[in-house]
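What follows is a structure written as structure tokens; I'll ask about it next.
Every protein chain of the complex appears in place save one, which is left out.
Then we have chain A:
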Amino acid sequence: MVQLALGLLSISALAAFLALLLEAAHAVLADYGECRISINEGEKELTVQGGGKLLGTLMDQGIFIPSACGGRGSCGLCKVQVLDGGGPILPTETPYMDEKEIAEQVRLSCQVRVRNDLLIRIPEEFFLIKEYTAVVAGLRPLTHNIKEVHLKLVDPPEITFKPGQFIQFQVPEYPGCPEPVYRAYSIASPAVLRTEIKLVITRVEHGLATTYIHTLLKEGDTVRINGPYGDFYLRHSEREMILIGTGSGLAPLMSILHQMADEKIDRRATLYFGVRAKADLFYQEEIQTLAERIPGLTYVPVLSDPAREDAWEGETGYVTDAVARRVADASDMEAYLCGNPLMINAAVDILKSKGLPEDRIFYDKFA
């Protein structure tokens, strides 16, 4: 009996000693205390509890860095410049960086831990990124598999974005989706309407987010979004524009066209809209209205596989084929492309072969 008690006691004492040791080590080693994060040469100074990842720490402070994977280090979007205090670049980051970025001390904020005072630089527009709650004001089928989601912002009540940018939509938990996921959607509505936004969402077979939006989301539901994000927006110049969109890739181009109409930007522009058949075309009336407001706008719908009853007399084939046929010399133009990555790669090749320099081709790949 004494033997048993003694045995238990010694083993417990050993375990307790080790636990205490670890507790003490944790208190000493894992405590980074308060750290100061200085953003953009002192434009904003934050005092935060150290120890967390930079991405999450900034998010807690209301500064949202674009990220699509939720901090797992797999999307490579959450890049910020860490000028001081970030430590050496980690092997989990290098696959997403080119030499220039490494030289500029660009880091993935989801991999950098706040261990001491940091000096970071982020693009000015990230300060505009906020989290919003919104109410679904309308759901409108645009085609058999594309829906327009109309959101009215509640808190904060207004959003400032550049036409062409996107937001992230939070899909809550539902049967079949065990944890909230975020998906990026471009804003299709005009930027001047600051209290509401419209998203154009294609249903993806078995897609977690699009299944939710197409089957479960109802008018009056409250949703969470954050944004705006992205460097796909209208550049200031006098150049003639080529706008190419396929499917729901038309959305950011619509917002850009609204901007041109609202701000009376008088540039020559051709909108190529590629879909399969006539039934897949949408926003036709809106485009007509815009064409009346933008004198230099030409609209070219392109059907890759028109149905017999479509009696289609317009352009056929891939949207890139139409561009190849209609554009002779693109050397003094500017191009805005949005849609699936295959189309964009093909379009970039064609535009380059027509003399358009790559730095004047802007695109947003819907992967």
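The rule is simple: a residue touches a chain if its C-beta (ideal position, glycine included) is under 8 Å from a C-beta of that chain, and two chains touch if they have at least 3 such contacts; residues count from 1.
As a working rule, contacts and distances are computed from a predicted model.
Asker: Given the options "MoxR-like ATPase", "Spore germination protein", "Ion-translocating oxidoreductase complex subunit A" or "Autoinducer 2 import system permease protein LsrC", say which is the protein name UniProt records for the missing chain.
Answerer: Answer from the record: the omitted chain is "Ion-translocating oxidoreductase complex subunit A".
Asker: Spell out the interface residues on chain A facing the chain that's missing from view.
Answerer: Those residues of chain A that touch the unshown chain are 3, 6-7, 10-11, 14-15, 18-19, 21-22, 25-26, 29-30, 87-88, 90-92, 111, 113, 115.
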